[in-house]
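Only one protein chain is missing from this complex, and each of the others stays in its spot.
On to chain A.
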Amino acid sequence: MLRKSLFALATLSTTLAFNPMAQAEEVNIYSYRQPFLIEPLLTAFTEQTGIKTNVVFAKKGLLERLEHEGRNSPADILLTSDIGPLFDATEKGLFAPLSSDIVNANVPAQFRDPEGRWVGLTSRARLIYASKDRVKDGEITSYEELADPKWKGRICTRSGKHTYNLSLIGSMIAHHGEEEAENWLGALKENLAQKPQGNDRAQVKAIKEGVCDLALGNSYYFGHMLTNDKEPEQKTWAESVNLVFPNQADRGAHMNISGAGITKHAPHAAAAQKLIEFLTEEESQKYYANSNFEFPVRPNTPRSELIEKYMGEFKGDSINLQEVSAQRSAAAKLVDKVGFDN
């Protein structure tokens, strides 16, 4: 009985399993980006090129899957929503260098690996959201000022170990050194209104609810909240805050990217390159800008009207993201050390 059921199961699994040896032109994607963000782009890509796309989405673990599958991995592209995994995959040698004139023309050097192993597809700034009612214009102008004791009990943020905050803390280390960054983080911890929790939107909501006066959040969430017809309540959250682009007098606001890389053993490397090129072109960049309110990396592509209206021109930190990423694990240790999330 045992043997029979095992056998049945094995047959079932092989017939139903994905077959990596299939011959049709296609490209296989391991994606950390949510499906609804990329599906329309992938559909457009298939319509234009006839290349089928296959996706596995997960928020974690795909990098490890890719690593252990090794030379037989079916994945062609790793798509991420943050610089972190791109950096890790590069360090582990999982990406093959890409040399594409199209990509080089579309993506400024600041947003891609010098050796072409990863490419940024969109960028965003990490902003300070400030209560319209309780924070005066110009009262806060930089990340450094978040450590000022006058904000005691007035700041909200998500977990210090969330990847967006780690990159920010990493950039503080890159600019000021570890010791100063630790003092800053410890003082910021003292100013928190509540234990770090929730996502970026939840922090803006907390400002609206009067829990705190300042919050850290990525720029595109503002657009999402302001246009949210499914949960109109979010519009009131967004309307209760002013946007502060930090450090405009010096280095500029901390920037992060979403991006992609082609795997070292990609079975469909040519198709993968086509897809990445496609994602850097005008149409795709516009789509990112208008549907997810991110900043296009392609210099001539306009940002969404809404973003243009509320954010205008600002100065972004031009430090190489490689340098910031290299400090991420030191940043995580600082978070533990000052007990930021406790």
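As a convention for this text, contacts are C-beta pairs under 8 Å (C-beta built on N, C-alpha and C of every residue); 3 or more make two chains touch, one makes a residue touch a chain; residues count from 1.
By definition in this document, contacts and distances are computed from a predicted model.
K.L.:
From the list "Alpha-D-ribose 1-methylphosphonate 5-phosphate C-P lyase", "Succinate dehydrogenase / fumarate reductase flavoprotein subunit", "Allophanate hydrolase" or "Iron(III) transport system permease protein", give the UniProt name belonging to the chain omitted from this structure.
P.N.:
The missing chain's protein name, per its UniProt entry, is "Iron(III) transport system permease protein".
K.L.:
Check each of A:N54, A:N104, A:S291 or A:Q322 against the chain that is not shown and name the one that touches it.
P.N.:
That would be A:N54, which touches the missing chain.
K.L.:
Check each of A:R126, A:H175, A:K189 or A:K205 against the chain that is not shown and name the one that touches it.
P.N.:
A:K205
K.L.:
For the full complex, which residue in A:E277, A:E294 or A:D341 touches the chain that was left out?
P.N.:
Selected residue, touching the omitted chain: A:D341.
K.L.:
For review purposes, identify every residue of chain A that touches the missing chain, sorted by number.
P.N.:
1-2, 5-6, 9-10, 12-14, 16-18, 20-21, 28, 34-36, 54-62, 64-65, 68-74, 84, 88, 159, 161-163, 166, 195-199, 201-202, 205, 209-211, 230-231, 233, 328-329, 332-333, 335-337, 339, 341-342
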